[in-house]
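Shown here: the complex without one of its protein chains, the others still in place.
Labels for the chains are A, B and C, by order of writing; each one numbers its residues from 1.
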Amino acid sequence: MIPRYSRPEMASLWSDVARYRRWRDVELAALEGMVAQGLAPKDALADCLARAGDFTEADAARIEEIERTTKHDVIAFLTFVEERVGPSARWLHLGMTSSDVLDTSLGLTLRDSVDLLLKGMDRVMAAVEKRAFEHKHTLQMGRSHGIHAEPITFGHKLAIWYDELRRGRTRLLHARDTIAVGKISGAVGTFAHLPPSVEEHVCQKLGLKPAPASSQVVQRDRHAEFFTAIALVGASLEKFAVEIRHLQRTEVREAEEPFTPGQKGSSAMPHKRNPILSENLTGLARLLRGYAVSAMEDVALWHERDISHSSVERVIGPDATVLLDFMLHRFAGLVENMRVYPEQMKKNLDLLGGVVNSQRLLLELARKGMDRQAAYVVVQRNAMRMFEEGVDFRQALLNDADLLKMMTPEEVSDCFSPGYHTRQMDAVFQRVFGRAS
Amino acid sequence: MIPRYSRPEMASLWSDVARYRRWRDVELAALEGMVAQGLAPKDALADCLARAGDFTEADAARIEEIERTTKHDVIAFLTFVEERVGPSARWLHLGMTSSDVLDTSLGLTLRDSVDLLLKGMDRVMAAVEKRAFEHKHTLQMGRSHGIHAEPITFGHKLAIWYDELRRGRTRLLHARDTIAVGKISGAVGTFAHLPPSVEEHVCQKLGLKPAPASSQVVQRDRHAEFFTAIALVGASLEKFAVEIRHLQRTEVREAEEPFTPGQKGSSAMPHKRNPILSENLTGLARLLRGYAVSAMEDVALWHERDISHSSVERVIGPDATVLLDFMLHRFAGLVENMRVYPEQMKKNLDLLGGVVNSQRLLLELARKGMDRQAAYVVVQRNAMRMFEEGVDFRQALLNDADLLKMMTPEEVSDCFSPGYHTRQMDAVFQRVFGRAS
Amino acid sequence: MIPRYSRPEMASLWSDVARYRRWRDVELAALEGMVAQGLAPKDALADCLARAGDFTEADAARIEEIERTTKHDVIAFLTFVEERVGPSARWLHLGMTSSDVLDTSLGLTLRDSVDLLLKGMDRVMAAVEKRAFEHKHTLQMGRSHGIHAEPITFGHKLAIWYDELRRGRTRLLHARDTIAVGKISGAVGTFAHLPPSVEEHVCQKLGLKPAPASSQVVQRDRHAEFFTAIALVGASLEKFAVEIRHLQRTEVREAEEPFTPGQKGSSAMPHKRNPILSENLTGLARLLRGYAVSAMEDVALWHERDISHSSVERVIGPDATVLLDFMLHRFAGLVENMRVYPEQMKKNLDLLGGVVNSQRLLLELARKGMDRQAAYVVVQRNAMRMFEEGVDFRQALLNDADLLKMMTPEEVSDCFSPGYHTRQMDAVFQRVFGRAS
Partner (left out) sequence: MIPRYSRPEMASLWSDVARYRRWRDVELAALEGMVAQGLAPKDALADCLARAGDFTEADAARIEEIERTTKHDVIAFLTFVEERVGPSARWLHLGMTSSDVLDTSLGLTLRDSVDLLLKGMDRVMAAVEKRAFEHKHTLQMGRSHGIHAEPITFGHKLAIWYDELRRGRTRLLHARDTIAVGKISGAVGTFAHLPPSVEEHVCQKLGLKPAPASSQVVQRDRHAEFFTAIALVGASLEKFAVEIRHLQRTEVREAEEPFTPGQKGSSAMPHKRNPILSENLTGLARLLRGYAVSAMEDVALWHERDISHSSVERVIGPDATVLLDFMLHRFAGLVENMRVYPEQMKKNLDLLGGVVNSQRLLLELARKGMDRQAAYVVVQRNAMRMFEEGVDFRQALLNDADLLKMMTPEEVSDCFSPGYHTRQMDAVFQRVFGRAS
């Protein structure tokens, strides 16, 4: 969990103190459940509730001190609680296994982390939606293979992003559903020492669902799904970031990241305004992919569990959620304040002297009965003249005898009219945003 | 697509012939849509429908021959269709871009592949369910860290698998939903040359949903989700396979893969019956994880698309689906015919002389008022005598004065009763299968 | 092994026939070794040598037919050889285990594949070297973050590639060294049935080194190193491919992939010349990374071996080597015929009105005693005037009173002289190529 890329909201979910508080909540809820089943005395519960208290950083330090002897974190925690609560504490954890506490608590942390991620996602989506409508009709060159193709609008590009973000949101929701589970099923998941009703009580109280069946642990395919969902959202943010980096290229300059007054682009070259936020997002997405790989390897635990997943999760649990949270807010700020240069977009549109309209010409020729290959040859040879001789495309066409057999000069010129490429934007926006304006 | 690990049902979805047939279907459906909009003449459609014909391997070979000149697969296909259909063919593809055909067709292939995977999944789930009920009360040692913990039943283990498989099934369904889309939105996704209604017609006809917004292509986060879903199902199969490999170990021998009469385990050691199917599944799962990594890198295409995803998908599209399909059926057969050895399970249960019941003793002591640490010390020292001196655990306990202050010898013996660990199996099966028997 | 991306030279190394021939060579060499040790009769060897014969596709088919019964490939092979050779064949494989044959044979295949890769590498390096010298002084804009920085030469860029390729070559050589090993150490690697001298004989005969210690198999960290070396070379090719894609962008157009006469860029847009070879290479590199992940997971086999690595290697062995081989030759062809546009490079160099010389001004000011921050402010404000007002940078500077306190107008103009950026190219080329011209 690298401070440079952490927001306190997310980082605090993963603090030692937060973890111990969750363990406390799970243990107390379980004791409640036992009392309800007559498996522990009411007084013990009352005592525990009264004395368990808050957990401070000093308490966390004390627990870690105990752990250095026990080499077992949950036992260290329980030892600490016994020191604090006194004899009634012996009813806590009775019939439970460490993983009952750890995995239920992890379910809570991951659920809360995904809720925070969803908030970040909402901010990103709101920003993208706003800019999309702002630029619904801002014409821009569409590019495939990095080569000019046909015009789009910048808002169309953003509508595609929005649609993709919604899929990411759905993935996070699915992952939330998968991960927000608890288990109090004991050492090997058989409920040998505590009936399922205790698990059900704990889960209901804490807002989780019981894992229908568990071994010593909640099965790790759930967590792998969680981390792949995170990596997929990261990959989408990377895509958007790469787009911005392209648009900010010196030769393109159609959009730019926000640039604050004091900021310096380069220690050597004062003129530089570099898309460093987007480059940063690009790199962070790579980390999320790496974490997904590790998480997928955690699935195949041995028998009723081995603990090899634990070290992985201690690292990627906080790292993946903290990074994606950071990415979402960094990207949201970027989109909110991104500078867009419609004149430069227009300038680039004209760069190829109209050759990007060749598809319209092909269509016209075809509809007038020319066969595809012949039409292709006619249009391509004039496009090639543009590329190789620098001849204006429309002019070249108007000098092509074969072409003029099929189309009048007016019809040729019509193929260069603007507006043709934006007329379906209402339909697209209606589909994506449920509204056209 | 390695023949050794391919089933013809899945492999045939990816054949050249199948691909060209899909392209034909997409082109014809699009022409229908155009005709419905008055964008092409009815006669042309009738002509194309009448003459497009089937596509054979010879046709596929001819198309590839053309491609060697055009270096463009869709143009080669269209050239071939024009050769076959004649002049009416020029109305095909009019206003479309290659990716309209390719991506809509890929949507069909992936949808069909996931439907096949779901069939495989159903077979696996049925097999696991059957064996789970068969062994619902078959006692087996539960193991955490590879070390004996407390008893489970073999059916409980299988119930956990079933529950995990259902999550895998859900992931495949989500992926199906994500991937079963088409796009006929043109060169940069703006519907400049054909209105959205053509896309809608094509998609409805072919059983897809239109991508709400697309660039030149369907966005690749969809495909990345698909391949990660596959990798996650693979990881679950790997987990089950690893379990079987453990159970088949010489020292454990609680279950075995089916072993056919002619089969030879080793060229050197004729006695060997090796869990080679499970080992094979373990390896194949690693491949699926690798493919997921490649797929996630495909998301960040440039601008309205670059074609870097194409080579990746040409390889992992068939490879990932064919391998998972093969894995599902291999695993289903394995489970259906797996040999289970309840007597050996029982023998292993007794291996530690009853020390696996220590948790019950701890609980008893705690409920009688001994504090946790004291109880832990009492139980652990007797467990250690078992490990280090080979003393029978129950006997050791009955000689422990501290213990006998808290429990009668009868109470101690009660902690070793069988049946205690199976009494919640009804509840677990009810949760997992919706029925207890 | 996808035919589209295969060269026959590499693909044929992985054919069934080639594999069986290698098995034959290993078995015969081992029998020779045994005879030399007096462990088998000379006549049997003579017989086997005389009758083992070549292996044709028909033979391979027959072996596979046998395998369908034995479910074990080496036993099937030996059965076939016995059918062909007769009784003497029983001396073959005596005391050996399947993996002695398989892993020694795999060592041969991987060694030969890496030798082919090195040939491809040599072709690539020769092409890059040639173009580097050709463009040693061709000025081009250097870009960091996609933003114009300071001038470089195109040859300098290629010299960096060459240096990186040499590191890739070294990695392949290291991997060759690691992988070109054999083992005839028997079922668990103890040489129980055949002395080390047989292994040494086989390895010497076949040009391998004996693995100093082996279990049933050669340890898989060797193979993982091999596949990561391949992925790293792939990543370098991807980097070069991405560079070409950038240079071919419509707005940049400084270089282009070769474009053959019949080739069509787009079914819709006849003017398009897309960097599809480079995009293809970009995607293929992703596959190689995925394979490296799978290979790294193969290392941790159980005990003296489990066979989970086998399915992985059956797929990625051919796939990774065939793809990299294809990539190397595709890239070599691309570089050999790449079109370079020095005039366009020059045009782009002037795009920012000289602002890319700001670092030189900073330096001049600093050397004349202005402090860094002050100099930075002076230069940046004039650069910003260029960006925001479109004022020519040199002109802006010549109107800046603070600047003129430190530098004469002549000194300012000197900072815009060409040639300054190329004067160290001799030194760089000397380092990289061992010659400056």
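Keep this in mind: contacts are C-beta pairs under 8 Å (C-beta built on N, C-alpha and C of every residue); 3 or more make two chains touch, one makes a residue touch a chain.
Computed from a prediction, not measured in an experiment: that's the story for all the values here.
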Contact residue for the chain not shown (choose from C:Arg4, C:Lys130 or C:His174): C:His174
Sole contact to the chain not displayed, among C:Asp59, C:Asp100, C:Glu297 or C:Asp325: C:Glu297
Of C:Ala36, C:Leu351, C:Ala366 or C:Val391, the residue in touch with the unshown chain: C:Ala366
Candidates C:Gly142, C:Pro258, C:Gly333 or C:Gly353 - the one touching the absent chain: C:Gly142
Subunit C, residues in touch with the chain not shown (by the definition above): 78-79, 82, 87, 89-91, 93-95, 142-146, 149-153, 156-157, 159-160, 162-164, 167-168, 171, 174, 178, 186-193, 195-196, 210-216, 219, 221-222, 224-225, 228, 231-232, 235-236, 238-239, 241-243, 246, 282, 285, 289, 292-293, 296-297, 299-307, 359-360, 363, 366-367, 369-373, 420-425, 427-428, 431-432
Footprint left on subunit B by the chain that the document does not show: 141, 143-150, 245-246, 248-252, 264-266, 268-276, 279, 293, 297, 348, 351-352, 355-356, 358-359, 362, 376, 379-380, 383-384, 386-387, 393
Hidden partner interface residues of subunit A, rising order: 1-2, 4-5, 69-72, 74-75, 78, 93, 96-98, 186-187, 245, 260, 262-269, 274, 276, 279-280, 282-284, 286-287, 289-294, 297-298, 302, 306-312, 314-316, 319
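We take it that only the chains that are shown with their structure count from here on.
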Chain whose Cα centroid lies at the greatest distance from that of subunit A: C
Whole-Å gap separating subunit A and subunit C, where each centre is the average of the chain's CA atoms: 32
Touching two or more other chains - residues of subunit C: 245, 264-266, 268-269, 274, 276, 279, 293, 297
